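The structure appears below as structure tokens.
A single protein chain has been omitted from the complex, and every remaining protein chain is retained in its original position.
Let's turn to subunit A:
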Amino acid sequence: MTHIKVNVDGTTYEDDVEPRLLLAHYLRDRLGLTGTPIGCDTSNCGACTVDLDGATVKSCSVLAVQADGGEVTTIQGLARDGEWTALQRAFHERHGLQCGYCTPGMIMAARDLLRENPRPTSDEVRQALEGNLCRCTGYQNIVRAVLAAADEESASGRDEAGPGAASGQQVTEEATA
């Protein structure tokens, strides 16, 4: 057993865990934070995406012991006093989900994009979400939702990304074909 101390969605937890325990299982089975689903369990689908120390990770591909001393934000840590963020509202209003299984990961990945690139193009949204699979929507409404959230955040001048938001320069990452 290894002793870890992790801050998750603003609450600090201390636990003795087996080194082999995946962060996804720690969040779900130990902390009861089942808002983060496990989809493929092969690092492909992105459903289990959370934020670790200010950057997205696939929580099925991180050990809980690797998060020791770190700060994790899950989909359940985004709303403030029960009020959704612009991204959460946009997914709801633009019908960016059907079954909803991929949605927590989609929103965490989109949030990561908007921190680095507050006004992405549609292509940039698609590239940023390349590690998140949705089997229902065909992605059209997901992309619309992210663009709508970007518009709203820019219009309101608010930074919904919260602490740890990067101010780094925008870099286009090509998804070459």
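Methods note: contacts are C-beta pairs under 8 Å (C-beta built on N, C-alpha and C of every residue); 3 or more make two chains touch, one makes a residue touch a chain; residues count from 1.
In the analysis below, contacts and distances are computed from a predicted model.
J.: Looking at UniProt, which of "Acetyl-CoA acetyltransferase", "Monosaccharide ABC transporter membrane protein (CUT2 family)", "Xanthine dehydrogenase family protein subunit M" or "Phosphate transport system permease protein" names the chain we cannot see?
T.: Hidden chain identified via UniProt as "Xanthine dehydrogenase family protein subunit M".
J.: Which one touches the absent chain: A:Leu63, A:Leu78 or A:Cys102?
T.: A:Leu63
J.: Given the full complex, what residues of subunit A touch the hidden partner chain?
T.: Residue positions of subunit A that touch the missing chain: 2, 18-20, 22, 25, 41-44, 46, 49, 55-58, 60-63, 65-66, 109, 112-113, 127-128, 130-132, 168-169, 171-177.
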